[in-house]
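For this depiction, one protein chain was excluded, whereas all remaining protein chains were kept in their positions.
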Amino acid sequence: MKSIDDLLTEQPLFSDLDPEHRRLVAGCGRLRRFEAGAWILKEGAAADMFYSIRKGQVALGIHVPERGDVVIETVGEGGVLGWSWLFPPYKVQFDARAVTAAATIEFDGACLRRKCDADPVLGYALMKRFASVMAARLQATRVQFLDVYGNAR
Amino acid sequence: MAQSGRREPAPAGDICAHRRCTLGYSFRDATLIPHLALPHPGRTAVRMNATSGHHVLPVSRLGDLFSALRSAGWNLAGPRIRDGAIVYDELETAADLPAGWTDEQAPGKYGLKKRGDGALFGYVVGPHSWKKYLFPPTVRMWSATKTADGMEVEVPQPAAPPTAFIGVRACELAAIAVQDKVFLGSGFVDPVYKARRDNIFLVAVNCGQAGGTCFCSSMNTGPKARGGFDIALTEILEDGHRFLLESGSERGERLVALLAAPAASDADRSAADAAVARAVSMMGRTMETSGVKELLQRNYEHPRWDHVAARCLACTNCTMVCPTCFCSTVEDVPNLSLDRSDHVRTWDSCFTSDFSYIHGGSVRPSVKSRYRQWMVHKLSTWHDQFASSGCVGCGRCITWCPTGIDITEEVREIRASDGANT
Partner (left out) sequence: METRADAGVLAPEFLRVTGRRKELADTWTLELEPRAEFPFRPGQFNMVYVFGFGEVAISISGDPAAPGKLVHTVRAVGKLTTALCASKAGAQLGIRGPFGTSWPVDEAAGGDVVLVAGGLGLAPLRPAVYRILAEREKFGRVTLLYGARSPETVLYRAELRRWARAGIDVRVTVDAADARWRGNVGVVTRLIDQAAVTAGATAAFVCGPEIMMRFAVSSLTQRGIPTDRISVSMERNMKCAVGFCGHCQYGPEFICRDGPVFPFRRIEHLFRIREL
């Protein structure tokens, strides 16, 4: 069976990380599977964890009274889920639920924060990667916000 | 009918029947000269090298030219005064020409005044251009009719009354050549334009003066007609009011031969050259055209567009008077019993917000973007599309702009601040 470290080389977010750093990150991770329909993150909960999706599809959403569960975006293979663990108050902001059975690597956020504090080079490398993911998601959300199919084509 | 003063346009396909009722009208009837085929409508002009030399016709005999054309079945259209402007309309005789009148033109200004001589073509171009004959402002393209078995389409035979255009200026010949490329030379042929274009006789007039908004010299289109006409006239006022005649086609040459006009002398020729030279020296405007195609396409974003947008009313005047503007729209006009609908084409203008409307909105909501579309198209992207400028330097868009926007000035300003950022 592949080690977490091996599996991280297959994840876009970590694949080009310095091997030493990757081992440090792998030390905070473990394999975790979710059945279809299972909640992975719940709004308001402590943001202790984040996930790298190896297989399956996860829906990120929020419960809106009168509208029910609204899906904002889905994250699939190779995607990363959760960044509330990076910043105080370390609270989950949105719900995440497995749409299909999902194989993930679950990371202990507190563990990783400690390692980043101890090794700012690792901290910077990780922060850059998360910032890039966040920027891409923000851009995508902005386009979504334009409602381009509203009255065109 | 011939005596009634005004003739109905000949119905297309019925020209000869119409002719018979006007026979006997004219001077030395060409039917008396059987070896000379008359320049009859419907026969396409054949380009020829002007080998016949120039002839001279005294002003008193200009009517003979008109009569010869009418005898050959051509309706005459040319300049006459209406509503305080010189427009193109049906002509009966040479007496209909605006003798002794001239026009004064400036940005946003047009007026007529007496010249103090008897010049027949002593003005430049007015609000009309010949495009109204070749590319009619409103034309039914086809009609759909409900029948017992479904729908039927009826395409009318395009009406093309044989018409001799009298007094076509060099810039206007250039404009016709430009529209030829649009409607005949770009892959598809417009049947309406083609039918009309095939049925005209072109009597050009070389300009003996230029107007305040003229810049044909800059656009290399005038003031002397260099081809594309059947006959070209140069009006000479000094030492005997007369016309120098030059034929530009075989049928033009045959018509000149019919007139039996004497050969022009060196004095006639140099007087005609002097008239054209006077027009060159009077040119009211200039436009620097070198690199203008690239200049405008690299200045799509330029503060000058905001400057012009603040003055432009988007009234569409410039596009209506422009002799090359070819945009059109179509409207379906159903009858009251809803069993027939006419598909009608009318002139359109890129200055309206509807022009670029696609579901949801206009692509060019601002006046700035519409003026830019018009001017960049006219002077720049026209080259990409038709391998020539869309501007012939006639100056109409300057004269008839209610706020006097001057296309030559706009080019100059952009050139002066090439690359400026908005």
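We call the chains A and B, going by the order they appear; numbering starts again at 1 in every chain.
By our rule, a contact is a pair of C-beta atoms (placed from the backbone, for glycine too) under 8 Å apart; a residue touches a chain by one contact, two chains touch by 3 or more.
The structure displayed is predicted, hence computed values, not measured ones.
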Omitted chain touches shown chains A, B
Of the candidates A:A38, A:V71 or A:V121, the residue in contact with the absent chain is A:V71
Touching the hidden chain, out of B:A260, B:L313, B:I358 or B:A420, is B:I358
Out of B:Q157, B:S290 or B:N421, only one touches the absent chain, namely B:Q157
The listed residue (B:E92, B:D198 or B:E413) that touches the chain absent from the view is B:D198
Residues of chain A touching the missing chain are 57, 59, 61, 67-74, 76-79, 97, 99-100, 136, 140, 143-144, 146-153
Missing-chain contacts on chain B, rising order, are 12-13, 42, 141-142, 144, 146, 150-153, 155, 157-158, 160, 182-183, 186-191, 194-195, 198, 297, 300-301, 326-332, 334, 338, 341, 343, 348, 350, 355-360, 363-366, 368-369, 373, 376-377, 381, 384-385
